[in-house]
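Removed: one protein chain of the complex. Kept in place: all other protein chains.
Chain lettering (A, B and C) follows the sequence in which the chains are written, and residue indices restart at 1 in each chain.
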Amino acid sequence: MANDSPISLAVELGPLRLKNPVMVASGTFGYGQEYGDLVPLERLGGVVVKGISLEPRSGNPPPRIWETCGGMLNSIGLQNVGLRAFVEEKLPLLRPLQVPVIVNLFGNTVEDYGKLAAALDGHEGIDALEINISCPNVKAGGMAFGSDPKMVFQVVSAVRSETKLPVITKLTPNVTDITVPAKAAEDAGTDILSLINTVAGMAVDAKTRRPRLANVVGGLSGPAIKPIALRMVWQVIQASNLPVIGLGGIISVEDALEFLIVGARAVQVGTANFVNPQVTLEIISGLEDYLLRQGLKDINEIIGTLELTR
Amino acid sequence: MANDSPISLAVELGPLRLKNPVMVASGTFGYGQEYGDLVPLERLGGVVVKGISLEPRSGNPPPRIWETCGGMLNSIGLQNVGLRAFVEEKLPLLRPLQVPVIVNLFGNTVEDYGKLAAALDGHEGIDALEINISCPNVKAGGMAFGSDPKMVFQVVSAVRSETKLPVITKLTPNVTDITVPAKAAEDAGTDILSLINTVAGMAVDAKTRRPRLANVVGGLSGPAIKPIALRMVWQVIQASNLPVIGLGGIISVEDALEFLIVGARAVQVGTANFVNPQVTLEIISGLEDYLLRQGLKDINEIIGTLELTR
Amino acid sequence: MLLRNAKIIFNKPVSAELYHMGLLCPDIAAKIQPGQFLMVRIQDRLDPLLRRPFAVHRLYPNDPPGSFEMLYKVVGRGTQLLANMQRGDFLNLLGPLGRGFRLPQDKGFVLMVAGGIGIAPLPYLAETLAASGNKGPFVLWFGGKTSTDLVCVQHFNDLGFAVQLVTEDGSEGKKGLVTGHLEQWLTQQDELPKVMYSCGPYLMQRSVAEMAARLGIPSQLSMEALMGCGVGACLSCSLRCHPPKGVQDPHYANVCQDGPVFDGEEIFWD
Partner (left out) sequence: MLLRNAKIIFNKPVSAELYHMGLLCPDIAAKIQPGQFLMVRIQDRLDPLLRRPFAVHRLYPNDPPGSFEMLYKVVGRGTQLLANMQRGDFLNLLGPLGRGFRLPQDKGFVLMVAGGIGIAPLPYLAETLAASGNKGPFVLWFGGKTSTDLVCVQHFNDLGFAVQLVTEDGSEGKKGLVTGHLEQWLTQQDELPKVMYSCGPYLMQRSVAEMAARLGIPSQLSMEALMGCGVGACLSCSLRCHPPKGVQDPHYANVCQDGPVFDGEEIFWD
């Protein structure tokens, strides 16, 4: 993409300005360095780092991953280096780059979320916080924060009150009505919504009769879940005025377009990075080609243009 | 499979006795005749017919189907011949066969369900009723019966009070906690639970910017959803004492085994029939081979034997 | 209805997008009628998942015995995979399926109309017609976007057809849409066809059906729909039709079972 390209992929995402709508999703791109020079980070719309907690976490015992039809299950167990090592070792490598850095965060309690937000607020080189509310709430007996709208409200409020950074709330799909937690997050002052996180799933080895994951249940991601993600994004778009980041199963420019057309202002790409590390670059240039073919000049001309009449 | 085979695949499913645990799922095998002599129905553990309503229904306008990665979306809109034509034209063809016939039913209101159950109760050749609670409740503004445990209780109670036939309640996966509707159905007196129905999903044609389905949202089925189905079956097995029929994405004997191992007493095969019309026959003989290889004689020896210690 | 593995005996491009594939499958070859179709499982894996519907293009009773040919257009993932397959590979076929073309009761003038890949089922129909003792006249009107769409014209000539070609870009035959030229031509004929057979895009089919209705000629149209099962089990492949007596409106027929060939007047055009 030449800089003087007549095509504009730039989008506004609430308080954020992105040069294009294609980001990498949390947990699938490490802390940004792992893919080396295969993916020049400056080319991306944004980088969401692996979820960070106050203290380092070991994560779950292996096996932590299993391939399924069109997808994969993971139960990493939120292994991460912890706040301090992130700020001292990982952030300095990202800071000099011309790419928005979004820090994904999670806690065991509402207070953890607030403390994390406060601690990250002061650091240069962070462009937004993304709250992961899919993780189990230790005080509520392990039920995910994200499945209870009251908890969603509390967690988002705790983060909101501790940071001036743009706040993204990442919704879990494991709910009856996705617009309910979306509304709760909106009421608590989130700037942006992102969805979906993984769908709870399971697999068994028929030979040994053991679960494929040591943790028994894991999160399903990848192309298999795309129809679910797209449906939920569309539901949230209709119910909320907030800008939405769509993700779940995106692996081609057509997939990304589907999310933009239903109204997402940006997308994240997760599992597909494993399949094709350069998939984000291909999607970005694919978006330009699409606009050219459609005789358009600006990606905003297609966002939210789903045609419902026949 | 010779009759004097030393291997037994017979299972008890509450009040039902099946010669093997492999049935065809509602809506994917018509009224039983459509696959002609490719699938001798007597070989199956059971046949669940297309969902029946009091009156015939036209269903949704096309397009009604779209292929996704590892799955498909459908929005048939519950097209069916209606109670009377079913009883007069379809049931007589099934009655003479040595196979349990399960009638899947649905209504627009709680009363519809009761009336259908009453009307079907008297007819010879029906072995059980399966309640589809995934369909929209017209009185409650189109929200699915199955996503509200109070509605589940009412619908199942209405059917229970009108029939002496075994009652199967088929749960929708589009809920936060699958054990809640499962419990509601149990409290209302269902004999058996079956799960899962399709997962709500959507797809868009990026070229035309139109939804792939005229109905916009449809139900996702096929191998893509298997991990979700298996997880939910396992959750229900742990929370309820009722016998469970597992389904969702089964296309191989290994898939069927996964459901049996987590504790399902039978399985249904849906979308896979389209891919391989003889898949049920292959699964049945595959189960025998598996037992032989494992040195077992009876399928009941593997049901619910998930090994959780490492 | 049979489920069979068929061996690919050839698979060769006829243009950038169109391929001929020869398949050996005597059981299906022995049963299939013109206009019926097959549900093809393109490979063993789960991507793509569903079978794809294809017509029989030509039947080869002797060359080798029990073989037939498909003509297909590469439009998406499934057909791209088909194009990559090799002689000697196997395809799993379900069929014959659906209700095919019916031959006219009276001998005489028969008109066929094809748009693009809609030509696919017509050669087999033409062969059957020519073998039925009917002496014609036979006319094919064949429209495409451009000249490379207009395949197997020679075969129709050999079967005694007068072939009229139309392309949207004027690169071969008349320029424009097939239905426009056809209507004009028809009004100039002394005799009207006994039947009009047609296969092509929805709007072309609609024009043909309306033209046939205006002229009082029976029309038989081979229709398309997205399909799940191909056998009437899933109710995916709906085509809105006029409801028979006592049936609720809207009435959706199954293209796979009630069709793919419909009488023009059955269809509710929208």
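The definition used in the following text is that a residue touches a chain if its C-beta (ideal position, glycine included) is under 8 Å from a C-beta of that chain, and two chains touch if they have at least 3 such contacts.
In this text, all values refer to a predicted model and were calculated from it rather than measured experimentally.
Visitor: Touching the left-out chain: which of A:20, A:194 or A:273?
Guide: Here the residue in touch with the unshown chain is A:273.
Visitor: Just name the one of C:46, C:59, C:212 or C:255 that touches the chain not displayed here.
Guide: C:46
Visitor: So one chain is hidden, and I want to know which residue out of A:29, A:145 or A:290 touches that hidden chain in the complete assembly.
Guide: Once the missing chain is taken into account, the touching residue is A:29.
Visitor: If the hidden chain were put back, which of A:21, A:100, A:114 or A:223 would touch it?
Guide: Considering all chains, including the one not shown, the answer is A:223.
Visitor: Which of B:30, B:70, B:149 or B:201 sits in contact with the chain that's absent?
Guide: Final answer for the missing-chain contact: B:70.
Visitor: Name, in rising order, the residues on chain A that touch the hidden chain in the full complex.
Guide: On the chain A side, contact with the omitted chain comes from 27-30, 34-38, 50, 55-59, 61-67, 69-72, 74, 76, 79, 222-223, 251, 271, 273-278.
Visitor: Footprint of the hidden chain on chain C, which residues?
Guide: 45-48, 77
Visitor: Residues of chain B in contact with the chain that isn't shown?
Guide: Per the touch rule, chain B residues meeting the hidden chain are 69-70.
Just so it is clear, only the chains that are shown with their structure count from here on.
Visitor: If I average the C-alpha coordinates per chain and also across every protein chain shown, which chain's average lies closest to the global one?
Guide: Ranked by how close its C-alpha centre lies to the overall one, first comes B.
Visitor: Mind checking the centre-to-centre distance between chain A and chain C? Centres are C-alpha means, answer in whole Å.
Guide: Centre separation, chain A to chain C: 47 Å.
Visitor: Chain B to chain C: how many Å between their CA centres?
Guide: Their C-alpha centroids are separated by 36 Å.
Visitor: Taking each chain's centre as its mean C-alpha position, how far apart are chain A and chain B in Å?
Guide: 34
Visitor: Which residues of chain A are in contact with two or more other chains?
Guide: In chain A, residues 69-70 touch at least two other chains, as defined above.
Visitor: Among the residues of chain C, pick out those that touch two or more other chains and give their numbers.
Guide: If we look for residues of chain C contacting two or more partner chains, we find 46-47.
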